[in-house]
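Every protein chain but one is kept in place in this view of the complex.
Should a chain be cited, it is by its letter among A, B and C, assigned in written order, with residues numbered from 1 in that chain.
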Amino acid sequence: MSVKNHLSLESIRCVRGDNTLFSELSIDAENGDLLRIRGENGSGKTSLLRIIAGIALADAGKVLWNKKTIQESDSFATDIAYLAHRDGIKSELTAIENLKFYQQLYNQNDTEKLMNVLDALDISHIYPLPARQLSFGQRRRLGFARLLLSSTKLWLLDEPFTGIDVSGRELLEQHCVDFLNQGGMIVMTHHAELEHSELIQREQSVDLTSLNIGRFQSEMETI
Amino acid sequence: MNDFNFSEFIAMGGYAKYVWSSWALTIIAMASLVVSAIRKRKILYRQYHQQTQQSAARKQRLARQQSKS
Amino acid sequence: MWQAIKNFYHRMGTPREFYRIAGYWIPIFGVCFAVLFIVGAYLGLVVAPADYQQGDSFRIIYVHVPAAWMSLFVYVVMAFAGAIGLIWRMKMAFIVMITSASIGATFTFIALATGSLWGKPTWGTWWQWEARLTSELVLLFLYIGIMVLYSAFTERKTAEKAAAILCIVGVINIPIIHYSVEWWNSLHQGSTVIREGGPAMPASMLTPLLLMALSFQFFYGWLLFIKARTQALTQEQGSSWVKQIIESKQVK
Partner (left out) sequence: MTAKQSTSHFSSFTLFLRRECFLLWNNQENVIQPLFFFLITISLFPFSLGSDPELLKIIMPSIAWVAIVLAIMMSLNSLFRDDFEDGSLEQWLIGNRSLALIALAKIMVYWLFNGVFLAILACIVCLSTNISFEQIKVLFASLLLGTISLQLIGGIGAALTVTIQRSGLLIAIIVMPLFIPILIFGAGAVTRSIAGESVAGALYTLATLAVLSITFAPFGISFALRNTIE
């Protein structure tokens, strides 16, 4: 992973209804960085993640990936993986079919790698079951397995550890740390502290509540 | 306009019902648009006025609490 | 020249500029509408000779045709505003689109109602599945679709974009709808073409029609600017220029 990747947000502004969630938000992140977004519910954590992922459009400001805006850069689409509350797992398909589908979407298809990813997250016993019968924690790990399968450089995780038992958290955190140490980048919204924070190269965090500008004070003039 | 006589004009050659009702309907519809536009403006001003009053009242309450504590 | 249009265009884009420019034009449009309406109505109702075939009932044309023309015109304006809003993400364009929806729907309703009121004396029935009236009815459904879709969303910004997309899809479909209704009409009862305001009309009948059509245009411009200003104020309540304007208005 010698390639230097660079994610930068320039004066991002997000308005929901008449309420300006945050504005003038500028952050830079390099390989191996963990960017944690904190703030109470409704302060725009998920919206910020969706703006970075390119699903939502910021009201002002730009998101740059390797000096190009995410709309222009064609490598951005294959470089990022986004794990949302809704984990993108089809309940009719079995766990394996779900992952196989995503693998083919990233046009790789060696099932060998898929199996040891499942072992790594110790959910290999569930692969024949249809996703409908999985518990919430198992589905989250399945979503995480999708991240590990894709060779992406930037992970966008939305509350990845909610609803997962302690041993599960331990495991997922370990994978995050490994990913960071291999030069990956993570942007995560999460409340509690991370146990392994000492192993992480550079950790920045942004508290959206402090940036939250209420309804009447926003002075920005936009077309 | 020498041979203009009022009653004939109103009769509209026997079609008075149709002609006058369609003109009346048009004018009423257009007037209702104008009325709703002006009503919206009034609502905006009244709503704005209430909000400024509320925030002013809230500021006073906060000020009083600070002075008390 | 192109530069002048471009920066006028951008200036109109910001709500504050639009407010000021609209404020300048509102009285002008209002006066033009009033004058043209009165003159047109007088000429149409009193001066124009009665039609040899339909007698005085043809005077409904002076309301029916301008309303039908405006209903289509407003829809096309909405589609353009929607497209501008989507491409350049211009707030004012969406405001213009949404505020003209109710005006356009009212014009369509007027056209339909006066059309059927005019149908009674000439065809003997309140509703006649005639090509123009049927396309007008479909246009009314298009307006209703946009207004219902806009009000179904909670977040205003997505509502505007969805309504704009539906408006553009609708405007592409209007010629298809019109052509298919014409074909369908000729299929079922042959062509009962009634002579409506075609060029064959003598000048004394035609001038009131043009005056009325112009007066409806000014009415639309006038009302659109008023409604758009109010909508702009409600949406930009956070900014300082809105406070300034509202305070100055309340003092008056």
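Keep in mind that, in the parts below, contacts are C-beta pairs under 8 Å (C-beta built on N, C-alpha and C of every residue); 3 or more make two chains touch, one makes a residue touch a chain.
Bear in mind that the values here come from a model prediction, so they are computed numbers and not experimental data.
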{"item": "Displayed partners of the chain not shown (whole complex)", "value": "A, C"}
{"item": "Sole contact to the chain not displayed, among C:Ile26, C:Ala162, C:Met201 or C:Ile245", "value": "C:Ala162"}
{"item": "Full-complex contact with the absent chain, from C:Leu149, C:Met201 or C:Leu214", "value": "C:Leu149"}
{"item": "Per the touch definition above, residue among A:Ser91, A:Ser135 or A:Gln182 touching the missing chain", "value": "A:Ser91"}
{"item": "Residue in contact with the excluded chain [from C:Trp88, C:Trp126 or C:Phe141]", "value": "C:Phe141"}
{"item": "Touch list for chain C against the chain that is not drawn", "value": "86, 138-139, 141-142, 144-145, 148-149, 152-153, 155, 157-158, 161-162, 165-166, 169-170, 172-173, 176-177, 179-181, 183-184, 187"}
{"item": "Missing-chain contacts mapped onto chain A", "value": "50, 53-57, 74, 76-78, 80, 82, 84-93, 97, 101-102, 104-105, 107"}
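Keep in mind that, in the parts below, only the chains that are shown with their structure count from here on.
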{"item": "Whole-Å gap between the CA centroids of chain B and chain C", "value": "19"}
{"item": "Centre-of-Cα separation between chain B and chain A, whole angstrom", "value": "51"}
{"item": "Whole-Å gap between the CA centroids of chain A and chain C", "value": "47"}
{"item": "Chain B residues counted as touching two or more neighbouring chains", "value": "none"}
{"item": "Residues of chain A whose C-beta touches two or more other chains", "value": "216"}
{"item": "For the chain B and chain C complex, residues of the former touching the latter", "value": "1, 4, 9, 12-15, 18-19, 21-23, 25-26, 29-30, 32-34, 36-38, 40-41, 44-45, 48-49"}
{"item": "Parts of chain C lying in touch with chain A, wherever the complex brings them together", "value": "10, 13-14, 16, 88-91, 155-156, 235, 237-240"}
{"item": "Of chain A, residues touching chain C in the complex", "value": "16-18, 20, 215-219, 221-223"}
